[in-house]
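Of the protein chains in this complex, all but one are displayed in their positions.
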Amino acid sequence: MAEEFEPKIVAFLCKWCSSAGSDLAGVSRMEYPPNVIPITVMCSGSVSPLYIFSAFNKGADGVLVSGCHPGDCHYIKGNYYARRRIALVKKLLEYVGLEPERFQMSWVSAAEGVKYTQVIKDFVQELKPLGPQKKLRRTQ
Amino acid sequence: MKRTGVFVCHCGINIAGTVDVKKVTKDLSKHKGVVHAEDYVYACSDPGQNIIIDAIKEKNLDSVVVACCSPTLHETTFRNTSKSAGLNEFQCEIANIREQCSWVHKDMEKATDKAIKIAKSAVQRVRRNEPLEPISVPVTRKALVIGGGIAGIQSALDLANTGFEVILVERAPSIGGHMIQLSETFPTLDCSQCILTPKMVEVSKHPKIKLMTYSEVQDISGYVGNFKVKILKKPTYVDPDKCTLCDECTKVCPVVVPNEFDLGLTGRRAIYIPFPQAIPATFTLDIKHCPGLLPIACGKCADVCEPEAIDYDMKPEIIEEEVGAIIVATGYDLYEKERLTEYGYGKYADVLDGLQFERLLSASGPTMGKVLRPSDRKEPKEVVFIQCAGSRDPELHCAYCSKICCMYTAKHAMLYKHHVPDGQAYVFYIDIRSGGKDYEEFVQRAVEEDGVLYLRGKVSKVFEDKGKIKVWGVDTLTGKDIEIDADMVVLATATRPSKGADELAKKLKIAMDRDGFLAEAHPKLRPVESVTSGMFLAGAAQAPKDIPEAVAQASGAAAKAISILSQEKLFHAPTVAKVNVNLCTGCGMCVEVCPYDALSLKDGKVEVNEVLCEGCGTCSATCLRAAINVKNLTALQVNEMIKAALGG
Amino acid sequence: MVNLEELKKEAAQILKEGKVKYIIGFQRSSNGLLPVPAFIKKPEDVEKLVWDPACVHNLTLFLQDDKNKKTKEKEPDERPVGIVVKGCDSRAINVLLQEEFIKRDDVYILGISCENTGVLDEKKLAKKLKGKKAKKAEFGEKDDFVITTEDGKIKIEAQEVLSERCLECKAHFPVIYDVLIGEKTKRNVEDPFKSLEKTESLPAEERWKFWKEQIEKCIRCYACRSVCPMCYCDECVADTISFVVTPDTPAEEKAQKIKWLEKSPVSSENFVYHFVRAIHLSGRCIDCGECERVCPLDIPVRFLNKKLEKEAKELFDYEAGFDPDKPSLVSSFKDEDPEDFIK
Partner (left out) sequence: MEKVLLKKDFPQWVKKLESYTIYSPQKEGDFWNYEVTKNSEIIDLDYLNTVLSPKKIVFPQREVLLEFSTSDEDELKVNEVLPEETQSIIFGVRPCDAKALTLTDKVFGGDIKDPYYWKRRNSTTLVGLTCNTPPSSNCFCISVDGSPHSKEGLDILMTDLGDKYYTESFTKKGDALLNLGKALFKTPTAKDKKDLEKIKADSKKKIKRQIKETAKIPPKLKDMFDSSFWDEESLSCIRCGICTYLCPTCHCFDMNDEVTSSSPIQGERVRTWDNCQFPDFTMHSSGHNPRPDKASRLRQRILHKFQYFVELYKNYQCTGCGRCISKCPVGIDIIEVLEKARDHGS
């Protein structure tokens, strides 16, 4: 039997909410698939569109940007800028035909270990049927 | 090329149980730029730290990655370790392979692979870290306290008594907050006014406290240690120095409006003193309700004022102050009447909220301490207290517990029984939360000594019928339907952040939680600090709390503020934004997005005020030309981290 | 009807008075249908100025050169540059003002209204003429164009050969100007994003096929970027064909250059380039269509910008180039911005 496809996901987590939420998932020993490599940034507002394009270019099968809930941002409003920027990036990627499932955004607070776990589980489940992301990755 | 050392912690079996730490170490030892890789059972232990120190010295390392638990736990530890070996502390980064890896996965092979990628990503990052020194700033040794309730009063007194100057700003004409409205306080039943007024007087007489009532914070700029505040002082049209409190003015004032102090149970004039012990002791002309400031419009109060204290030409003033720390104690308000119609609140005169009932119980209240129904001034014989009115109801109202209601309802019922010994008090409750010193005993006393009837259940219907307020509900313990023909219903209404707190939070740039309460920096470890350094939280503005908790937090906030004000200089994290002026075109987009006003344009280029910058990096994602980056987490570093994360 | 003489008169006047350094306008080219940029310094040279339906260029691009020159000079001539703009071009000026790339005093805007028509699409015209070479295009009496070919003059309904963006134009007369030539006519645009329909309605995989074929063609001549008045960055983040390095640049800064994409003109790298350009133009692109016109491989790059223009309008009610005092699309937000895509 062929080995099941394991998507590679890069997750940009804001330090104060989503990364802390993922820490909580850890502290609570919740289990989720190991497909995600987290990159902790200070704020979801600091995630440049270039990071996303670059991750797909470097072979990511999925990219997640996760920040604090609206009104809950450690930096007061960084996540609002992120929301707008990411919406545009998402529309652009979908417009050229990238599967919408491949690029996602979530709000995960420091208290939402359960939610973080669920977001990752769902993400991996949604990516598996799509197979490897070949559209934007650098041909080797 | 840097010389990086990688230290992989087993954390006993916490990490080593699911991650093959030997393999991680071996793989990392081959990574470009890694000159030393080692694993150890507990890196944070003394011997563990010594291994790091020795390796730094022996291998001449210039950067360190510790693959261990979350950086929120031991980042400081290992940075200090690195520092003690002569390395700049910012040359140490943490790879979180416990919370984000070993604890959440079971498959050893996959978890190991992930841990390697996380560690490599940290190595790629640290390779481009620059040595940084904390930024120092001088301190303005003065504090601002916003809100003159018990929390604000306590903070102000603590600060002032330590010797620091304090500006206490209160938007109402008098300080005292909600506590001054209360009758007696649980669990000791001492008179609220009796214990509060001495503090209020102390504030008014304190040489270090500048009291600004009828004032509001309009604008704040600056940063920890050096805030600039603009305070709007609204005109009272009465000169407090001249006013003799003779009260002649209120006798001639033709306007009657609901009295806020009695929550509308009584009326007041357009010119008024909120309550007899008000601080400052003076009258205020409420311009919103005054028929007009021109003598032709009315002018009666000025006519009768012998000391000529009334000055219709008084204008709003903006007062600018500089302070080093700010305490926000804006308190609470009760849940709005309009949003709680199901209990007949706002519809029937004899359905009261907790604060109104406090006024009825108060010796200085509208009934001079007698419990009488507002509708017909008769003594109520059957009173129903409904707890959780608006609280713990995520579907319709507030999801949170308002915390103080269980206790004050017990107090209400008890005091009612003291006033009307032949009356019956019923309490509908979901459950009783009486954690606190002597609290549980207090509730028991209400039940056992005062015969308060506690009914576990929810009220389904409240309606008026033939002069009675019918309360239908279910006692879930017996399963029986309950119908009470009550004379009065008292709601333990939910507490909400005080009106306007959200706007203030925006001005102060401090975060709010989802319910609108001000957010603390850490729910457990930093409960009195806001997310903005130099700003602290006290009292019910942060979450519902009772008087002793509010006072404790107020003193805590004062202590935190003192820890800033007592410094010669403050230090600020140096991981701030940095501009590449060659690339900057001065478009100003980063200036617009900066949450801290830390950026400004000068001669067509952006400048960073390093003291204001918190390093969030929103500027860097906004910049179209990558001209601005956060030190030690630059786009280049993230780019390298992405590569490493994807195994490239 | 736009009176060219009016433009020439105004141009001569401001040059004579010394109000402007020089005027950027259009002049006839020695060869080919399209007029070319003219840089007019002397009042007597205003006779060279032309205005016709083939004045496609967005001349605001050349404000970059002016700014660069000024920053290099010790005592630069601070007088404004006179510049001939159409409606779309004027919105570019607004964006440049918004981003403080120029100051209002840097330009003297000679605005021309496109009235009921606009500029032509050379390819549409070529098809219409079936191989005959057009030498000159002029505005006709009634919303039509008069085309001079080798065989004489032909009248063509403007609608038939108007460029796509003119059919979708939201500002056919300048929104900012010092002098306006022509009238602010009223005109209804039914759907300003109609041209997107074709690609948007494709199933995702077809859309991917379409874009892959298009983007694969790219030879990275960077004409789309070079011709764009908004691409005024000294160094493009998408690649580093231009380095902003001066003799004072520290080695550390040089080492910080990021290679987001390779120089190889292959699909994956081309996509990064075009994505970055599109996203960086979101809320800034004013749809002058120049990027698409100049592409030697006919890649419909305009669609990428148009798509984001549409999303900005629909999601955030934002339109570029109408208000220079507003914060730009990505440096602002509203509490009610949509977030249905967020988990």
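In order of appearance the chains are A, B and C, and numbering begins at 1 in each one.
We take it that contacts are C-beta pairs under 8 Å (C-beta built on N, C-alpha and C of every residue); 3 or more make two chains touch, one makes a residue touch a chain.
Keep in mind it's a predicted model, so treat the numbers as computed, not measured.
**Student:** Considering the whole complex, which of C:Tyr108, C:Tyr177, C:Tyr222 or C:Phe303 touches the chain not shown?
**Tutor:** C:Tyr222
**Student:** Could I get the residues of chain C that touch the absent chain, sorted low to high?
**Tutor:** So the residues of chain C touching the missing chain come out as 29-32, 34, 36-37, 39, 57, 61-62, 65, 123, 126, 133, 217, 219-223, 225-227, 240-243, 245-249, 254, 262-266, 290, 293-294, 296-298.
**Student:** So that we can see where the missing chain sits, which residues of chain B does it touch?
**Tutor:** Contacting residues on chain B, toward the hidden partner: 30-32, 120, 643-644, 647-648.
Everything that follows uses one rule, which is that only the chains that are shown with their structure count from here on.
**Student:** Name the chain pair with more contacting C-beta pairs, choosing from A-C and B-C.
**Tutor:** Comparing A-C with B-C, the pair joined by more C-beta contacts is A-C.
**Student:** Between chain A and chain B, tell me the centre distance in angstrom, where each centre is the average of that chain's C-alpha atoms.
**Tutor:** Once rounded, the distance between the two centres reads 31 Å.
**Student:** Counting only residues that touch at least 2 other chains, which ones in chain A make the list?
**Tutor:** Only 49-50, 54, 77, 81, 85 qualify.
**Student:** Two-or-more-chain contact residues of chain C, please, as numbers and ranges.
**Tutor:** As it turns out, chain C has residues touching two or more other chains at 237, 260, 330-332.
**Student:** Would you pull the chain A residues touching chain C in the complex into a rising list?
**Tutor:** 49-50, 53-54, 57, 70, 77, 80-81, 83-85, 87-99, 104-107, 119, 122, 135-139
**Student:** Which stretch or stretches of chain B touch chain A in the complex?
**Tutor:** Per the touch definition, chain B meets chain A at residues 70-72, 96, 98-101, 103-107, 110-111, 113-114, 117-118, 121, 506, 509-514, 519, 523, 531, 593, 595-596, 614-618, 620-622, 626, 630, 633, 635, 638-639, 641-643, 645-648.
**Student:** Going by the contact rule at the top, pick out the chain C residues touching chain A in the complex.
**Tutor:** The contact residues of chain C facing chain A are 199-200, 204-212, 215, 237, 260-262, 266-269, 271-272, 275-276, 278-279, 282, 304, 307-308, 311-312, 315-316, 329-333, 335, 337-339, 341-343.
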